[in-house]
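All protein chains but one are shown in place.
And now, subunit A:
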Amino acid sequence: MNKRRVVVTGLGALTPIGNNIQEYKQGLANGVSGAAPITRFNAEKFRTRFACEVKGYDPVDHFDRKEARRMDPFTQYALIACDEAIKDSGLNLESINSDRAGVIWGSGIGGLRTFQEEVSTFSNGEGNPRFNPFFIPKMIADISAGYISIKYGFRGPNFVTVSACASATNALVDAMTYIRTGIADIIISGGSEAAVTEAGIGGFNAMKALSERNDSPETASRPFDKDRDGFVLGEGSGALILEDYEHAKARGAKIYAELLGGGMSADAHHITAPHPDGIGASKVMENALRDANLKPQDVDYINVHGTSTPLGDVSETLAIKNIFGEHAYDLNISSTKSMTGHLLGAAGAIEAIASVLAIEHQFVPPTINHFTDDESFDAKLDFTFNQAQEKEINVALSNTFGFGGHNVSIIFQKVTD
């Protein structure tokens, strides 16, 4: 079967380093850190008291009070990013075939704040089960895709993928597949997360997954640095309009890049720790390259998962060397989580966007906060430390790995004709 080509025709972002695509791109180019003391709740008693929050966010700037009350922040973030992406795409919602337009969104957790608040209210009460009728439809992760479809009238495939920190990348791979195989012509994809809550910080703290560098939040996310001590929790959303190439061309759409391929794999090893030899991470990049019909030498930039945890950064680097061989020294590697923090289920969305922007603007966003070399990493690898680099980028690969051992990689290519 001839596979249809899938292109990106619209972008939207709400991130800790910029509240729209333009600001996000600036933040990436300038190596801005989004980390700061937590404002969403009183974190005094928590081991980690900082995070990468979305800045200057007030729901009433975007929604009327009733709407805002019915939506968990992760859904609000989703709608804001989608709004930007839809406008950016120039899609005429009146003239498209809405039965062939879908929404495939990603969220690792869903409405964590809603869950926490409703269950707390119950626990603190006298045992009367007085749950708010909006509790469930506000909390469930898939409601984001529901709201997006309602807003734009998209009646095609509609669901949310859940694979922890790989969720949004899984959504993008699914969306690509559905367009390729002719099930849909247009899909809004991406992901959102809003887990900077007591339960989110407390839960990840208990796993010792988070950086505890409270005296210097902005330098805490330091992937590949010798003194990295865990990830920094982020929040926000990224949206990409994926479209059949012929459909996009016929309407004269701006095409950012082609989503050339995707791969998936599982570590089948441990619930949270990556396989020490990077077996799943190797396999997923291999799968993505095969799907994209590319050779390792074709890749110019890898936006790594690189969360700044002691183990994860090592196994991913091993995998890159394993798959790319000598070419690993020629390509650029960077972890934009050094700037944005880790957006969990939305990470794959904003990192896919970083990869697309790298192709559009021909630059490599940096891995900031590099202070001390770690001898466990091959010094000949270019991690793009501290400064963005101008570079000719035709192909960018983005990795995301989730708790549970889920691995997903996607590959974007510049569209020349």
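Annotations
Operating definition for what follows: contacts are C-beta pairs under 8 Å (C-beta built on N, C-alpha and C of every residue); 3 or more make two chains touch, one makes a residue touch a chain; residues count from 1.
The rule we apply is simple: contacts and distances are computed from a predicted model.
Chosen from "Acyl carrier protein", "Transport permease protein", "CRISPR-associated endoribonuclease Cas2" or "Aspartate carbamoyltransferase catalytic subunit", the protein name that UniProt gives for the omitted chain reads "Acyl carrier protein". Touching the chain that is not shown, out of A:K87, A:R130 or A:R290: A:R130 (per the contact rule at the top). Although one chain is not drawn, the whole complex shows that of A:D64, A:E94 or A:E126 it is A:D64 that touches it.
Contact between subunit A and the absent chain runs through residues 64-67, 69, 130, 132-134, 137.
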